[in-house]
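Before any comments, here is the structure.
Apart from one protein chain that is not included, each protein chain of the complex appears where it belongs.
Chain lettering (A and B) follows the sequence in which the chains are written, and residue indices restart at 1 in each chain.
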Amino acid sequence: MTKKEILKNIENNLGDKTSLGQGCKENQYFLLVRDKRDIKEVMRYLFKDLGARMNIMTGVDGRDSVEVLYHMSWDKVGLMVTVKAFAEKPFPSIDSVTDVIIGAKWIEREIYELFDVKFKGHPELIPLLRSDTRPADYFPFKREVKEKHPTIREKEKGTKEK
Amino acid sequence: MAKIIPTGPYHPILEEPEFFKFHVEGETITRIDMTIGYSHRGIELLSESKTWDQVTFLVERICGICSFSHPYAYCLAVENLCCIEVPDRAKYIRAIIAELERLHSHLLWMGLAGHFIGYNTVFMWVWKYREIVLDSLEMTTGNRNHYANIKPGGVRRDFEDYMIPQLEKWMDELEPKLEMLVNVVMDDPVLHARLKGVGVLTYQQAIDYCATGPTARGSGVDIDNRRDFPFDAYPLLDWDVITMNEGDVFAKTAVRLLENIESLKIIRQSLKKMKPGPIEVEIKEVPPGEAIGVYEAPRGETIHYIRSDGSNMPIRHKVRAPSYMNILTNEVSCVGAALADGGLITAAHDPCYSCTERMAAVRREDPDNVINSKELARLSREKTKEIAGEYPGNDVIKDQEGK
Partner (left out) sequence: MSIFMKALKKSPWVFHVNAAACNNCDIEILDCLTPRFDVERFGIKLVGSIKHADALLVSGGVSSNTLPRVLELYEQAPKPVLVIAIGACGASGGIFRDAYNMVGPIDHYLPVDVYIPGCPPRPEAIIAGVVKALGKL
């Protein structure tokens, strides 16, 4: 399939749940999922039917919700599509995609450990990188916790000369 | 100076906490448990308080072996966000240093794998040839590792005129040694018996676990970021992607050895095609937005994601090293293998050195008797000796034992 055919298939089959937009580089696209409950179906379509490969997932902490990004790529044609879903605060949660893509097991554990996002249906949701001496309820990337870190505090106050 | 007495759960027998724990029945592995996170340092949070230029020095120190891959992927991400292209001379300089680093990394792995299965001569010889590569890097960038030569918009230091004939001379010296390594491994019957059919990862498993790099290419998945997402000098040069179909440890070794020859081709072509000119483009400001940079490191695909709000520091920087996806494939490739091969299979996809040290095995009938990594290494070397005994006329083994 060529790049144009893949993008056309995405628009035709997922157009009612998502919206597609182009990024800064001409082969990087962003797919916004309007309702987070559709995420499993979107991922199943991209992974099984269109044959994408998942690179990684990312979490970004916003004001009202945590954005969960899924980076997918098609190597034969050189196309990258990033799927965005929003998990609303105060108790962010989203469906897990591990029964579609087995390779997502570890990254979902890491996003849970850093951002406190619950992935429903994950076989073993325990922290991946934690140690015995760091407290279990310390989520380093949550906005409230991050703002207290000394390097971020200096940046906000503007004391470091840049 | 304060002293802290350690408290909390700690296993009294082992010196090191478990990293890979094999569950065995008899001599066959049935399951593997993995715990990681010992080198977790919190780099992504530090990135948010450094300017766009300073982040390059921070990401270099994520891993010492692939110390050019992470800054390269990061600089590609920033250049994608700003929509700029670097000048030609910078493209060729980047390609030369990147391929020299790939050579050094594959030779390092070869030496450690040889040491693990008992071929100590291979370890010493291969690390001696690796010194030629490190000399070339020191002459061109100033340091044997951590080159600090790349920045968003180009490179920081140019090549002088005397470096090009010296590099060509060193590459000519290295070529027969690399070909000798390829022939030794492909023809040795003991290595065939030891590595073939061990730790097989099938094509469908490689796709389901999203493996990358030589781990995936050894199972028949034809992916290589230098060809699929073209950037810089790679579309202007002539080279091939190596794949094998069997998926065992021998296939992964063969992929790495043949990739060395391709790297040599790329370096030679770049040295010839390089012309005088500027080496950088100035970036005045980074616009708001988000972008992704992908690069093919020696171990697989490195991907960096950045998000900017128009200020002089990133607001989110996500890093993913290739071993993250590849280590997970151990779950399926270790099952059913003999205990003496367990350490070899976990090392075959080339994780960072400090990870492969931490291994332990637990017998199901006797869970308190834990076998640690020194014992596993000894079992592996004994198996090689046993196989070598079946080939009495093998001159390679005799020479190595004599040396």
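Definition applied: a contact is a pair of C-beta atoms (placed from the backbone, for glycine too) under 8 Å apart; a residue touches a chain by one contact, two chains touch by 3 or more.
Model, not experiment: these values are computed from the prediction.
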item	value
Interface partners of the hidden chain - shown chains only, full complex considered	A, B
Contacting the left-out chain in the complete assembly, out of A:Gly21, A:Pro90, A:Pro123 or A:Pro150	A:Pro150
Touching residues on chain A - with respect to the absent chain	131-134, 140, 149-151
Where the unshown chain meets chain B, residue by residue	1-6, 8, 10, 15-17, 37-43, 45-46, 57-58, 61-65, 67, 108, 124, 127-128, 131, 144-146, 352-354, 357, 374
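Following the convention adopted for this analysis, only the chains that are shown with their structure count from here on.
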item	value
Whole-Å gap between the CA centroids of chain A and chain B	26
Partner chain A, residues of chain B touching it in the complex	8-9, 36-37, 40, 42, 44-46, 48-49, 51, 80-83, 207-211, 223, 225, 228-230, 289-292, 294, 301, 303, 305, 307, 312-313, 316, 318, 320, 324-325, 328
Complex contact set, residues of chain A against chain B	23-25, 27-28, 30, 53-56, 58, 60, 69, 71, 73, 75-76, 78, 80, 82, 101-103, 105-107, 128-133, 140-141, 146, 149, 151-152, 154-155, 160, 162
